[in-house]
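Left out: one protein chain. Kept in place: all the others.
The chains carry the letters A and B, assigned in the order they are written, with residues numbered from 1 in each.
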Amino acid sequence: MGTRLGALVERFGGQLVGDANLEVNGIAPLAAAGAGDISFLSNSKMRAQAAACGAAAMIVAPADDAAVAAGFTGARIVTPNPYVYFARAAQYFESLTAHVPAPGIHPSAVVAADAVIDPSAHIGPHVTVEEGAVVHAGAVIDAGCFIGRGAVIGEGTHLFANVTFHARCQIGKRGILHSGAVIGSDGFGFANEGGVYIKIPQTGRVMIGDDVDIGANTSIDRGALADTVIEDGVKLDNQIQIGHNCRIGAHTAMAGCVGVAGSAIIGKYCTFGGAAMVLGHLTIADRVHISSGSMVSRSILEPGQYTGFYPLAKNADWEKTAAIVRNLDTMRDKIRALEKTIKTLTKP
Amino acid sequence: MGTRLGALVERFGGQLVGDANLEVNGIAPLAAAGAGDISFLSNSKMRAQAAACGAAAMIVAPADDAAVAAGFTGARIVTPNPYVYFARAAQYFESLTAHVPAPGIHPSAVVAADAVIDPSAHIGPHVTVEEGAVVHAGAVIDAGCFIGRGAVIGEGTHLFANVTFHARCQIGKRGILHSGAVIGSDGFGFANEGGVYIKIPQTGRVMIGDDVDIGANTSIDRGALADTVIEDGVKLDNQIQIGHNCRIGAHTAMAGCVGVAGSAIIGKYCTFGGAAMVLGHLTIADRVHISSGSMVSRSILEPGQYTGFYPLAKNADWEKTAAIVRNLDTMRDKIRALEKTIKTLTKP
Partner (left out) sequence: MGTRLGALVERFGGQLVGDANLEVNGIAPLAAAGAGDISFLSNSKMRAQAAACGAAAMIVAPADDAAVAAGFTGARIVTPNPYVYFARAAQYFESLTAHVPAPGIHPSAVVAADAVIDPSAHIGPHVTVEEGAVVHAGAVIDAGCFIGRGAVIGEGTHLFANVTFHARCQIGKRGILHSGAVIGSDGFGFANEGGVYIKIPQTGRVMIGDDVDIGANTSIDRGALADTVIEDGVKLDNQIQIGHNCRIGAHTAMAGCVGVAGSAIIGKYCTFGGAAMVLGHLTIADRVHISSGSMVSRSILEPGQYTGFYPLAKNADWEKTAAIVRNLDTMRDKIRALEKTIKTLTKP
């Protein structure tokens, strides 16, 4: 099932150089694209490969167009951001063949009488929807999901199989929650009485904006009193932990295994590499980028890239340097002693 | 739904200064407390804020009472540990409005004929309880949970939706298991034959004490032959991994993303910051505190605070220092050479 180039340009814009009636069957990267495909050049270094590509059509940026056109014999769609165009076109090709879940509630699902399920929503097998929950139009709730009392699932949001979405939490439109995600578990809050922990009830919610993706087995705790907030467009990968009362700013992205301790306030347009960790009660400004494996132990008030992980080495070399790291103060003292001695020597 | 101050003091003690019949509707921190609330002062630095707070009543420590009383016009409950008092009072306020799951077994649950379910326990939709499992009085097993053959769930213990509790494992009273937790998965044990791994059956159990909380998506492996043991009062946050044959001492708390490798023996009253890691077969004494992001690679026999993570820096600065770290032995050699030269220079 393919599409006409003209149909792509009508949907996604771009300047078509070539036959609008040409049919393409799919989208593929330069190395894999065949005669029926449309491909894309998102990196100017690959111009030569694009020029030699056997695809039927090419998505290309204005700056690369002349160089590609010199060799490439297919049609071209010229657009400022070919990678974004690729993403949109790929979504479109996928939609042509994707399985569309049927609206309605599977007979094995257990849905409270006063839950409000839009007739266009899909509720899969073995789902539980508790009292007062609301599932909006076009939402897809796959098998085994749990939606707690009073929770709200926004329009077109998709819960993959075995997602747990707890009471009173909310997610906006077009969200995607991957399997094993847990939204609204209790935050980790205790008072300590002579060594014994007394639980502090966690009565806040998790409030999630529009266009938010949450990865497999990621967990987001509800707030203690106030809410945990995930703003619009946030993208969280798998195995992430977000503590209670955090706020993650709009369009921030976190790679797998990131951990954010409670009450951290993170800005917009930030990125966190895999397994980065953020301590609690910190503030991170907008447009801060944290490298993988780095521990953020102080607030960051200036945008920029920050890093903090021990460099990898052959084990024997690491043992040598680690021993020195453990005794760096000795080394510092030796240098100070040397400086002092030399001062004496060089004194007139 | 509120409560009389007198009722709070009858339940939780403290010395009431004010009208025992005054009704309060909820508990809130200093900054948020309104005219119908009771608030609390748990940090002496906030005395001025407490004195000016508009709450109906204030929980306050003896040492702060005079300073607060000078300005605060509401009632006061004087008690040695206001934060603990807050936790207990908050639990009480929550209990007044909390949803109480009805006793009984949901018709969609699949419960083995010889499983023993106390009539006061709640078994939710789509739950599976296998042969010989025991669920004690007042336990709450939410939707989608799995309880394996011969497992035992103690009195008043709460399994949130989609918890997996495997065969023969046990948990005591008043426990809380959050969604996605897996108790009793096989430990990671293999014999290696010419590069190929041969599985060693994991036939031990996970034995969990009373008052234990286990976070969302946390996993605890069963022992290989002996048991994995989690003692009373342990609090585990989300995304934690506990390997086979570990023992976690009573009232130890671990923040999110901590990992403990197999056969580690951890003392009582310890704390582990987020993403701390403990290697296998280590022993950690009582009252050891491990900072976030720190790797424990040797046994720790003395109480205290231990840390080991690379400090965060601007990426360019990190690149500079990381390159030096990789070559610290060169630096050490240079210092030795300098010392030698200077020794020669300063020799008579």
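In this text, a residue touches a chain if its C-beta (ideal position, glycine included) is under 8 Å from a C-beta of that chain, and two chains touch if they have at least 3 such contacts.
Everything numeric in this text was worked out from a predicted model, so none of it was measured.
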Of the residues B:31, B:100, B:113 or B:191, I need the one that contacts the missing chain.
B:191
Cross-chain touch to the chain not pictured, restricted to A:13, A:34, A:125 or A:304, is A:125
Please pick, from A:136, A:178, A:205 or A:247, the residue that touches the omitted chain in the full complex.
A:178
Could you tell me which of A:233, A:262 or A:280 touches the chain that is not displayed?
A:233
Footprint of the hidden chain on chain B, which residues?
108, 110, 126, 128, 144, 146, 148-149, 162, 164, 166-167, 180, 182, 185-186, 188, 190-193, 195-201, 203, 217-219, 221, 225, 239, 241, 243, 257, 259, 261, 275, 277, 279, 290-291, 294-298, 304-311, 313, 317, 320-321, 324-325, 331, 334-335, 338, 341-342, 345
Under the stated touch rule, tell me which residues of chain A contact the chain that is not displayed.
28-29, 32, 81, 83-84, 86-88, 90-91, 93-94, 99, 106, 108, 124-126, 142-144, 160-162, 176, 178-180, 213, 215-217, 233, 235, 237-239, 251, 253, 255-257, 269, 273-275, 292-293, 309-315, 318-319, 322-323, 325-329, 331-332, 335, 338-339, 342, 345-346
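Keep in mind that, in the parts below, only the chains that are shown with their structure count from here on.
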Express in whole angstrom the distance between the two chain centres, defined as the mean CA positions of chain A and chain B.
27
